[in-house]
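Accompanying notes for the structure given below.
Heads up, one of the protein chains got dropped from this complex, but the rest are sitting where they should.
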Amino acid sequence: MTDATQSDTAFRPKPSLPPPANTVGAVGWLRKNLFGGPVDTILTVVSLYLVYLIVQFAIEYGIINAIWSADTYRECLDINRGEGACWAGIGVWFNSMMYGRYPDEEQWRVNLGGIILLLWLIPFWLPKITGKIQIGMSAVLTFPFLGAALFLGGEFGIFLHVMASVALTLFAAVWLHVATTYVFGRSLAELLVSATGFAGKDDRLHKYVLLGAFGVGFVLSLVYLGSWDLVEIPTTIWGGLFLTLVISGIGIASALPNGILLALGRRSKMPVIRVFCTAFIELFRSVPLITILFMAVTMMPLFLPVELNPPKLAMVIVAVCIFAAAYMAETVRGGLQAVNKGQYEAAQAMGLNFWKMMALIVMPQALKLMIPNIVGSFMGLMKDTTLVSIIGLYDILLMGKAAGQNPNWLGFHTEPLLFTAMFFFVLCFAMSKYSQHLERTIGGGYGRR
Amino acid sequence: MAVVDKAGPRKDARSFSEILNDERYRSVFYQVIVALAVIWTANYLITNTAENLQARGMSAGFGFLGSTAGFSIAWSIIDYEAGDTYFDVYLVGIANTLIVSFFAIIATTFFGFIVGVMRLSKNFLVSKLASAFVEVMRNVPLLLHILFWFTLSAALPSPRDKENQIALFDSVFLNNRGLYVPAPVPGEGFNIVVIMALIGIAAAYGVSVWAKKRQLDTGQKFPAFWTGVGLIIGLPLVAFVALGSPLSFDYPSLQGFNFQGGADVPRAFCALLFALVLYHTVFMAEAVRAGILSVSHGQTEASYSLGLKPSWTLRLVVIPQAMRAVVPPMISNWMNVVKNSSLAIAIGYPDLVAVFMQTSLNQSGHAIEIVAMVMLFYMTVSLTISAALNYYNKIVQIKER
Partner (left out) sequence: MKKVSLLALGAGFLASLAFTPEPVLAQESTLEIVKNRGILRCQVGTPAPGFYSLSDDGKWSGFDVENCRAISAAIFGDPDKIEYQSVTSAVRFTAMANGESDVLSRTTTWTLFRDTQLGLDFTTVNFYDGQGFMVSNDLGVSSAMELAGATVCVLTGTTTELNLTDYSRTNSLDMQPVVFEDSNVRDSTFFSGGCDAVTNDKSGLASIRAKAPDQSIFTILPETISKEPLGPVVRQNDSQWNDIVMWSVFAMVNAEELGISSSNIDEIKASSTNPEVKRMLGVEGDLNKGLGLEPEWAYNIIKMVGNYGENYEEYMGAKTVMNIPRPGSVNDLWTRGGLMYSPPFR
């Protein structure tokens, strides 16, 4: 342009030489990342050999020598002498490992429950939706009751009936909300208020509209649930992955609220509450889950009156909830300590009371900081759920063991273990990736890389 | 209408809520309620238990601890034989839990550092391999790890299979029964060697204190570390040679069905140790990685600009700061190792839960006492470790101005 024409004598750098051929392209990448020096080269070679060994074994055991169709384990053994997997057995026992002894013709209830939960949580990932916290809370707090009513069936009692109706109403509300948001661009609440002509009136009146709408929905679902006529499926025949997910699901859902309460109790200024919460947390954090489970099945029957006699699953769930809450409490406490003291003081200066300060100022910051740890505890809990097999609940692991005791499948032992491991890997890996995603999107802005 | 009515009764409500919101009354009120609830629950449980025990003709109390247990234990590091009491079983269980946890903690810490550093390696394959290792190990339940490695270790050669025996110098053997190593048998005068070793340790400590003082006073350095190593190894070595090697070894050898002699650990121990180490190494590695990343690069640069050489920078600047972030998760990882060793029950390693809470509970039926004793042990260990952690945290805390 104009500069270039000013003078031919001005300094003009020659174009850079291309980088040496061995520092770019595939060769460069290899040199830089794999063969940087003698030590690097040795490490690379050793690693490559390791990878080769693992892959070779996996292919031989899992594919080349594996048997894909057989009626008994003996058939598999006769063909491959145990040198390959007998995936045929997984096919035969797949249904059992998923649902336990839940009757085949009723398994749609489990599937339906799973679908409802998924649908309930989908709005979480939809960008336009408002009130995601409320949606999440409604799912966590009320879905267990709807699930219990659906999975249990039979005469489930007035309490469960009411709670399940609440859940159903909220579920319908969530999806109506999604629909109105996408169709009319307004939230369900706004739409209801304006449709009933309350839009111009005092804000305080709006909640009556919402309560009224909720009441109508509630009555409708109460009647609808009353029309249900499901066969009763006692908890003793629940099993497989379904049972694993029920136990860890309730544990996970209850962990955060209970953990927050315990953590607040431990930091409370009231000595009795502080001592009680500290003792509770320390007691249940310092013993292995397996002892708590043993306690639930061997000691609780002695602690409770004979007439009460709760089923084993209920006691195990309570044990898992207690354990999860104690762990979560320490995680939350870590988050609370990390929140700057100025935040507390500012909140108090604004005249917020204790619960408002916690809910609006402190907790959002503390929990954001702790997302990786919270998800880590959830994953830990999910993995620990396998321990219920030791005390005789038919989760996916024990169901796999039971398969190996069937006269036709005697010795069928390693394949269910591998199958179970694969399931947990997929579930937990997905959770950990999601937590990293969360950390990047909402946990940002706190000085983390 | 509701709007109009609201103004009226509000005043009374406020004065009432003022009392309710007075922190002194409110906190006392809450505390009394909590205390009452706890007392009521405890009373309820105790009454029920007494009734249930009576109805079933069962007895409560720790008297059973003195009676004969009547079963043998596969392996223990302290002496036990069938016919000893339930209390001996308790001690054996504790010893077995502690020994496996001890080795697991040492190995976990060591490998955790290695894998943690590997994940930060510039070598693409190494860092990816380390990441894959971390992801696979931590996303599979420990119980599955333990069962899997135990099943896999069955493929080791049997002790009678001479050709395929995995042996080291014909004295250390690994087979599907376990690991066999020579057992040291102290001869006469060996305790003098031990005493010399203790003196060496004391002397080394003295030298390091003196060297530090001298450096502070005069700025001159003294190779205290190498002197200490020399003292600790040299003194007992001299005594050992002077006394004519008062130590012999009992070598394991194949007799009858099995290796006899030497010291051995069962296969379940090896599998449990292996699984615990693999699983917990990952958490340790993540702690190390996070710790190293938490030291800002500016620290290193500042240290270089002060003229510290790289090894000093690492030792005096980076590691002390990284440790502040590494130690708390590391210690809670140690606690988890101790707790998770209880999964030994799945593969028959005789740890506390297996011999006491499973077998003894089954044979004696004293559920409450046994569960309480087991919990007491784990609580003691955990609280000791966390007390140590709190002490450490107090020392290394950033001193805020």
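Going by the order they are written in, the chains are A and B; count residues from 1 in each one.
The rule is simple: a residue touches a chain if its C-beta (ideal position, glycine included) is under 8 Å from a C-beta of that chain, and two chains touch if they have at least 3 such contacts.
Treat the numbers as computed from the prediction; the structure is a model and nothing was measured.
Screening A:Ala213, A:Ile250 or A:Leu381 against the full complex identifies A:Ile250 as the residue touching the chain left out.
Shown as candidates are A:Lys128, A:Arg204, A:Lys356 or A:Lys433; the residue that touches the absent chain is A:Lys356. Screening B:Val181, B:Ala211, B:Val326 or B:Leu361 for touch with the missing chain picks out B:Leu361. For the chain missing from the display, the contacting residue among A:Thr181, A:Thr235 or A:Thr291 is A:Thr235, taking the whole complex into account. Take subunit A: the residues that touch the chain left off the picture are 73-74, 77, 81-82, 92-93, 95-96, 100-104, 137, 141, 144-145, 148, 152, 156-157, 159-160, 163, 234-237, 250-251, 253-254, 257-258, 260-261, 297-298, 301-302, 306-315, 317-318, 321, 355-356, 359, 390-392, 394, 398, 401-407, 410-411, 413-414.
Along subunit B, the points of touch with the absent chain fall at residues 52, 55-58, 70-74, 82-83, 147, 150-151, 154-155, 158, 160-161, 176-177, 255-258, 260, 266-268, 345-348, 350, 354, 358-359, 361-363, 365, 367.
The criterion applied here is as follows: only the chains that are shown with their structure count from here on.
Work out the mean CA point of subunit A and of subunit B, and you get 28 Å between them. On the side of subunit A, the complex with subunit B involves touching residues 32-34, 36, 40, 43-44, 47-48, 50-51, 202, 204-205, 269-273, 276, 282-283, 285-291, 294-295, 298-299, 301-306, 379, 383-387, 389-390, 397, 413-414, 417-418, 420-421, 424-425, 427-429, 432, 449. Those residues of subunit B that touch subunit A in the complex are listed here as 3, 27, 30-32, 34-35, 38, 45, 48-49, 51-53, 55, 121-126, 129, 135-136, 138-144, 147-148, 151, 293, 335, 339-340, 342-343, 345-346, 353, 357, 361, 367-368, 371, 374-375, 378-379, 381-383, 386.
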